[in-house]
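Note that this complex is displayed minus one protein chain, with the remaining chains in position.
Letters are used for the chains, namely A, B, C and D, taken in the order the chains are written, and counting of residues starts over at 1 for each.
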Amino acid sequence: MGFDLDFAIATLPLILRALDMTLLVAVTSCIGAAAIGFNLEILRRAGGAFGLVVRFFIDFIRATPILVWLYCLYFILPFYGVRLSALTVGIAGLSLYYSGYLAEVFKAGIDAIPKGQAEAAQALGIGRRDTVIFVIAPQMLRNIAAPMGNYFVSILKATPYLAVLAVPEMLGEAFDIASDTYRYAEPLTVAGITFLALALIISRGVKWLEDRLATSSAR
Amino acid sequence: EPTKERILREGKIVIGVHNRAPWGYRDEATGQATGWHPDLLKAAFSELGVEEIDIRVTEFGALIPGLLAGRFDAVGSGLSITPERCQQVAFGAPDLKERDAALVLPGNPKNIHGYKDILENNDVIMGAGRGSVVVRKALAEGIPSERMLLFPDIQSNVAALRTGRVDAVLLSLPTVLGLMRDGAVPDVEPADPFVTTDEQATFTSVAFRQDDEDLKALYNERFMALKEDGTVARIMAKYGFGEEEMVSEGITTERLCSATKDEAAQ
Amino acid sequence: MTTLDIWLGILQGCRVTASVTLYALLFAVPFGLAFGIAQYLTTGLLRFLVTCVIEFWRSSAVIILLFVFYYALPVVGVTLSAMTVAAMVLGLNTGGYASQAVRAGLQTLDHGQKEAGQALGLSRTAILVLIELPQALLVMSPTFINLLIQLIKATSLVSLITLTDMTFRAKEISQVHYEPVPIYLSLLLAYFVLCYPITLFGRWVAQRVTPGREVRRGV
Amino acid sequence: MDQSDKDTVVRIDALQKWYGAFHVLKDISLTVPRGARIVICGPSGSGKSSLIRCVNGLEAYQQGTIDLEGVRLGENAAQTTLARRKTGMVFQSFNLFPHLTVLANCTLALRRVSGMARGEADELASQYLEKVRIPEQAHKYPGQLSGGQQQRVAIARALCMNPRLMLFDEPTSALDPEMIKEVLDVITGLAKDGMTMLCVTHEMGFAREVADEVVFMDHGSIVEKAPPDQFFSQPCHPRAREFLNTLLH
Partner (left out) sequence: MDQSDKDTVVRIDALQKWYGAFHVLKDISLTVPRGARIVICGPSGSGKSSLIRCVNGLEAYQQGTIDLEGVRLGENAAQTTLARRKTGMVFQSFNLFPHLTVLANCTLALRRVSGMARGEADELASQYLEKVRIPEQAHKYPGQLSGGQQQRVAIARALCMNPRLMLFDEPTSALDPEMIKEVLDVITGLAKDGMTMLCVTHEMGFAREVADEVVFMDHGSIVEKAPPDQFFSQPCHPRAREFLNTLLH
């Protein structure tokens, strides 16, 4: 079989064709997961029965594989009358699934903020909502940049699961080329390196953000 | 040690299947390898003292890589002979003529009876297995890829059909027969009829590694003998294959490997 | 086929899921420890090399690694069994994540701990083994438990390389029995039953290792 | 509101507080007239912080009442919020917002709570920063300041809301000896300007100079209440005597 560099280069444009789909899914899901996760965490903190429900939801997500979730949303919901497009299911699935993880990240990020911060805001008469927006969230961002970046990489790496929903993302494209040509090494290597490169770009970006946040307000 | 010698010495051949009736699958009840190709191979090798057929179940797309990687000695899972595949593996003699068929919802609401119906009705979304030959035929017929959803396996295709995500699932006729035979698939039926031309038919065979020419020769020799003594016909009957599926004289692996290549050259 | 049959059928894959997890730990634990410590102790070029190895295993898409190691490596003469490939790829991927936890645990440890050890005349190794590691590992143990859960869930990918785990069994069953609803719900439940007790254990551990950190409802 | 109420900033009456089974405040009654400067001291764990946090509404209590300029605390949320705006609190650990500049720390509540425009808020905050003698640090972040400077920012931040009562919880105990003086000087200045204050501190020199009254707490009760001269020279209660001894080593 061997490795044919020319062939590998030839597959590159074909695989990159699916890059926009991969990026669309990854970026939208990152935003969705962060938004849902943050709200889940705020709800959980509010406590009460609702907090318990949220907590169980988060646990449930964390105890089950993403693939099964995608199957359920895509193939089972329509039996109950909800038929979403593959792309919607993909983005909704990844967002919901990782929101459980990000909620935990937010929890750790908020817990790391000294209790005195919220108290100081309270003592100044600042309302709960404003406290979250102006005091807690900005500080949390610095605490969570690194773990959140890790989950963004995870979301990127989870986009190939959308192949089961027939969403044409990068890895699926690579497998298509492979099954057309029966050359597996080249397209998979190209796809693998592209994923690795994207993942590293995200990690570096997060590192940069972290450094910036750290210098803008040295504690 | 060459593969052939090893198989004869150990009395065991390892084949790759993708767990699909009627091609090659693990019988849920007995755990044994069954299916069209496993049965053929069993019959072909048993007189040589090879009693054991060991199966490795894998995804369809991993069948050829697995063979090339030496994960198994042969693929016995309904692979069609195509020129591209011929460049990678050595096919045995063609053993079954394979037409295409379509699964549709009960009553065939979109009235699909051939590739043309799919091509001409812009509302129709077709489903098929990623990397299967029907996809290439559909593309050759001019069906745009935007109207195809390609799923990694057949159960996803069936689920997509039942949930209205696709209007027809294109499969090979034997596969459809296999699906229908035990009545396991609810709420769907084969499009009757689904018209295909003879040129669109493909032929399946057992695939070996190109290094294992001697093993392939041995298998071919045994296959001819089985054809003579009626064993092949008996196994065909077991899976519900008839005249339609018979491979006519003059169709050889060599021709199938080059024929469409000429077409491609035209 | 009744739902009970489906459920029992899926559980047949439990043994493989468990073995892949256990063998993967044989890779993950030493790798995570060794490389986490190495990244903490080394500087300059050596640290760069260590980081490269970690990043490779951590940032690559597991699905591609599985495929390449199982189907492409034999072509160049290295044939590993499916179990070995699964354990190695999943194990080292998890180990890559674990190494980051180990390093973070060591780095966030109060600097004074190391200095107190030095002041007592302990050697660097003794400080690492007797003072730093026990504390770092204890603090990080909830993270390790989370990684274990992620590992169990990631084993659902090994069906790609012919291992009959729970997901594979679900697929097999769905090939003879075309009822996605009970099959995928059973699979969801199967993973939940396996992972949820570990989640609860992890929470119990987390509470024990961070005593006196009451849930902050300051926000 | 009768005349006596007008001159009373805080009236604490028979206050009782438990943490679970632990009785942390036992029947506390205390009246703080306008302009009074009261220093609270006592051994660690005696409930000083808890008391002061109750006055600010940071802690709930189980029995008794607290009235802030005639408004009963905790009866409804709106009143509590209102009462909180009338008190400024300074914490031991400063609790500045590290992601905001000194100026933004001071103006946050002005803008979000009082709805003041940016320019106006900045100007007001600058005045108070001048009052605590660090106008030049307005655009730095808290992390770039010394502890003493941070605590002075915290005081300015509280003053911005124009409180009727300042609460201090050991404002100097997290500071280096040299910085304690600069912070105490600022607080002394406030006292001279007539600010009503309740201050938990162990700085006896400060208490002697500034306080009208020293309140000594032990095990959740007020066991002695006296003008500083009397308290330091001839404390009545044996626990107070013991405590003063440890302070002087």
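A few comments on the model shown:
We adopt the following convention: contacts are C-beta pairs under 8 Å (C-beta built on N, C-alpha and C of every residue); 3 or more make two chains touch, one makes a residue touch a chain.
Keep in mind that what you see is a predicted model, and the values were worked out from it rather than measured.
Remark: the omitted chain is touched by one listed residue; of D:72, D:181, D:219 or D:237 this is D:181.
Per the touch definition above, the residue from D:61, D:168 or D:206 contacting the chain not shown is D:206.
Taking the complete complex into account, residues 43-44, 146, 176-181, 184, 202-203, 205-206, 243, 246-249 of chain D touch the chain not shown.
Contact between chain C and the absent chain runs through residues 110, 112-113, 115-116, 118-123, 126, 130-131, 134-135, 138, 211.
Everything below uses one rule, namely that only the chains that are shown with their structure count from here on.
Taking the mean of each chain's C-alpha atoms, the chain whose centre lies closest to the overall C-alpha mean is A. One inter-chain figure worth recording: chain A and chain D are separated by 45 Å, centre to centre, where each centre is the mean of the chain's CA atoms. One finds 39 Å separating the Cα centroids of chain A and chain B. Those residues of chain C in touch with two or more other chains are numbered 67, 71-72, 75, 180. For chain A, residues that reach two or more other chains under the stated contact definition are 1, 75, 79, 117, 119, 184. Of all possible chain pairings, those that touch are A-B, A-C, A-D, B-C.
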